[in-house]
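Each remark here refers to the structure printed beneath this line.
For this depiction, one protein chain was excluded, whereas all remaining protein chains were kept in their positions.
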Amino acid sequence: MLKRYFQNISWVDVFLRVFQIAALIVITIGIYNTVTTGRYTSAQWATLVFAGLAQGSVYALIALGYTLVYGILLMINFAHGEVYMAGAFTGVFLAQYLSNIGFLDSNPFLGVTALILLAGTVSTLIAVLLERIAYRPLRGAPRLVPLITAIGASFALQYTFRGLYGAEFRAYPAVKALSGLVNVFGFNVPLVQLVVLAAAVVFMVALYLFVERTKMGKAMRAVSEDKDVARLMGIDIDKVIVTTFAIGGALAGVAGVFNGLFRPQGVYFFMGFFPGLKAFTAAVLGGIGNLPGAMIGGLLLGVFESLFPNLILEGLGIPSANQLRDAFAFTMLVLILIFRPQGIFGERLAEKKA
Amino acid sequence: MSKRLFALLAALIVASMLLTACGGAQFECDDAIGCVDIAPDEPIHIAYMLTISGATAFLGQDSRGAIEIAIDDRGGELLGHPISLTGEDTLCSAEGGQTAATKVAADPTILGIIGTNCSSEATAAMPTISAAGLVMLSPSNTAPALTLEGETWQPGYFRICHTDLFQGSVAAEFAYNELGSRTAATIHDGSPYADQLQQVFAGRFQELGGTITFQGAVNVGDTDMRTVLTSVAADSPDILYYPIFEPEGPFITAQASEIGGLEGTTLMGADGLLSDSFPENAGPNVVGMYLSGPYVSGAAYDDFLAKWAAKFGGVPPSGFHAFAYDGTNILLNAIEQVAIVDDDGTVHVGRQALRDAITGTTNYTGLTGRLDCSDNDYSAFGIDNPSHGDCATGEALAIFEITQAELDGNWPPPVVYTP
Partner (left out) sequence: MNLNWRLIIKNGLLGGIIAFYLSAIGMAETFSQRYLISTFLSTGQLFVAVGGVTAGILTARALKEDYKKSTAYIGSLLAGVFSSLPLILLIFLIQVLVIQQTGQEVIFRWRDMFVNFSPGLVAMLTFGQGLGLGIPLLILASALLAGLGATFILFPDRLRLAWLNGLIWMLGIGIFSENVTQILGQFGGRGLARFLFQQRTLNPIAAILIFAGAFAIAYFRVHKTVQNRWTGMPARQQKRGRTIGLVLGILLLISLPWMVGQFLSQALFMVGLYVMMGLGLNIVVGYAGLLDLGYVAFFAVGAYTMGILTSTGPLGQSDLSFWAVLPIAVLVGLAWGVFLGFPVLRMRGDYLAIVTLGFGEIIRILATSDWLAPFEGGPQGILHIPNPNFFGITMHQPQTMYYLVVAGSLLIAFVTIRLRESRLGRQWMAMREDEDVAEAMGINLVQTKLLAFSIGAAFSAMAGAIFAARLGNIFPHSFNLLISINALALIIVGGLGSIPGVIVGSLILVGLPELLREFTEYRLLMYGLLLIVMMLFRPEGFLPEETQKRELHADEEELAPLET
């Protein structure tokens, strides 16, 4: 058995393995150095972890949209970050209005629900329009063609919202009921981060149940397994695809509001681009096409980003370690994909189709 | 049929060539780098090269509005010719600046340029601009190298605003002398401007006797600043200087309140954040923050603001408009000064003469105080290169403090220190 294993590996595998081990050693050295210097208190580490989790839950909600669409159409919906932006950008106006009339303070739950409804609706609308205009006519085309229309749609949406709502930066108002700190395991954590994390998990579980338990969810799974057979079974493919885009869009809108709650600044037309890229990375990290994978991938990426520059890069003596955060996140992605080319939870299936 | 058409076209072209050949031949141009001749019915043509689109569009809109007001102030006319203003978008990137420069340089009717906003644009644009014999006056380039011979200075370049040498130093002196800070940290955003400014700040702060505990950076597009703020907080510095833009600036300002260890740290930004939307976007933690930036006041400036409100509504979106206004006036004055006017109203402007006239502007009083475009000496900053084309004299700089009033909508904030 062992002998056969050795026969099968090539020098490429050896090289990649050596590369990996070297990377792991470097990372260990970095962590060791940081920890031994004791530059940061455990409270500071806790701050970073919880902030990372809140950020990660936003990534995860967006990543679900990527993964849902990929699972069914095998295409990268490059414009999904813009769907998120559309909801967040529209929501900021309602939020400012509700805050000005005092509603957001007197009825925080209703106020936030209204925000989620508006942002979710706008994002859903944009996602469905996107599918109808830019993707549906190209369903039979080569795989790269919808990728290009997706990129085109991404630009078009950004600058449409710039034209519609202007180029200025806006900010969500602070929700008084969500401010304040909560004691978790002896650490003071902002309440809003916990609320965002909990609410995001609720949405994710609801989606999981929807896909696993309902008839529509079953249809979606069937379509992602095999479109032709699904059609033969009497499933309306168009309806399933539209539903998929709508769900993905709604989750992106929700993510936009959550993001506005715990990180109110920087709402503008370009705000969807980088979170979109990150969420896509998270989806790939978890194994694209896999729902729990997207959730875990998102949370993991959020914590990676928040923790690792200080934990690893500073320990290696790199100046301005924070600047290399995204570079490091991508490097981690490469390292993990070398281990598992199909992502953490990915199935071999995706590889066959891709 | 087609033959006849071609014949007609050919005749048209020949006729037009003859027309151009006949016009204006008496004037002898003896300028070293050529002349611009403006026929009686033609406008005096100046151009702008500003960032009109993209994330830094507020800079370009700020400058362009001021140029238009300066032209309006002359009734839109100079030497009996209408003033025509055309412009290019430079996108705040080196290649954008270079492309815009080739377009402006290709138009032989242009006399001078107001621009650029970003220093990297000017660095890439100036070789082309200079070779075309043009002059360019910048309202907001702050990179010191642009006016240093042997660095990226090119003949024909002038700067109305302050180099980073001034602003970074003023900020450091304020922090050390006025606030009594002894330890400082800086954050930049990877733009040449912010990086340069924090370097000057750090250098001057250490010269004064302070300690720099941390010099870090964020990326444009980052939203989570807790990581970098935690690094800053490890040493709890007295002051944190981050001369960056929106939206990263508001993120740092707001998230600083959440990080343990920054309670005693004063926040300080620079002119990139000096815009009326900043306090509201940054939220309550902005109260007590300081901003360094251009400072203009007086009756003439109030008059300018009134014109702005009448023409565009509201207030200028950034802090460089006064430099653009003064720059336009210096350019137009210089054109007026060197122009040779024929009896029929034809105007001739020597390009080298125009450059010399701007260099010779030594005692101009504009909105931004006294301006002197002759050669400078920066040996006080430890720079030995000869320096040309810096017009600012360091007068129009100040430190602003943001108070609760600004959070409630007041703008501009009160000035707490002037050098």
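Labels A and B are assigned to the chains in the order they are written; within every chain, residues are numbered from 1.
As a working rule, a residue touches a chain if its C-beta (ideal position, glycine included) is under 8 Å from a C-beta of that chain, and two chains touch if they have at least 3 such contacts.
Not measured: the values here are computed from a predicted model.
Trainee: Would you mind spotting which of A:Ile62, A:Ala153 or A:Val175 touches the chain that isn't drawn?
Mentor: Residue touching the absent chain, from the options given: A:Ala153.
Trainee: If I consider the whole complex, including the chain that's not displayed, which of A:Gly140, A:Gly186 or A:Gly234 touches that chain?
Mentor: Touching the chain that is not displayed is residue A:Gly140.
Trainee: Contact with the hidden chain only, please: which chain B residues?
Mentor: Residues 1-2, 5, 9, 12-13, 15-20, 52-54, 57, 84, 88-89, 93-95, 98-100, 102-103, 105-108, 120, 123-124, 127-128, 131, 145, 151-152, 188, 190-192, 194-196, 215, 217, 219-220 of chain B touch the chain absent from view.
Trainee: Since one chain isn't shown, list which residues of chain A touch it in the complete complex.
Mentor: Touch with the absent chain occurs at residues 10, 12, 15-16, 19, 70, 76, 93, 96-97, 100-101, 133-134, 137-142, 144-149, 151-160, 162-167, 227-228, 231, 277, 280-281, 284, 288, 318-320, 323-324, 326-327, 330-331, 333-334, 337-338, 341-343, 351, 354.
Please note the rule applied: only the chains that are shown with their structure count from here on.
Trainee: Would you pull the chain A residues touching chain B in the complex into a rising list?
Mentor: For this pair, the touching residues of chain A are 39-41, 43-44, 47-48, 51-52, 55, 167-171, 174, 190, 263-266, 268, 270-271, 273-275, 305-307, 309-310, 314, 319-323, 325-326.
Trainee: Within the complex, which stretch of chain B touches chain A?
Mentor: 55, 57-58, 190, 215-219, 221-224, 226-228, 230-231, 233-234, 246-248, 250-251, 254-255, 258-261, 277, 280-284
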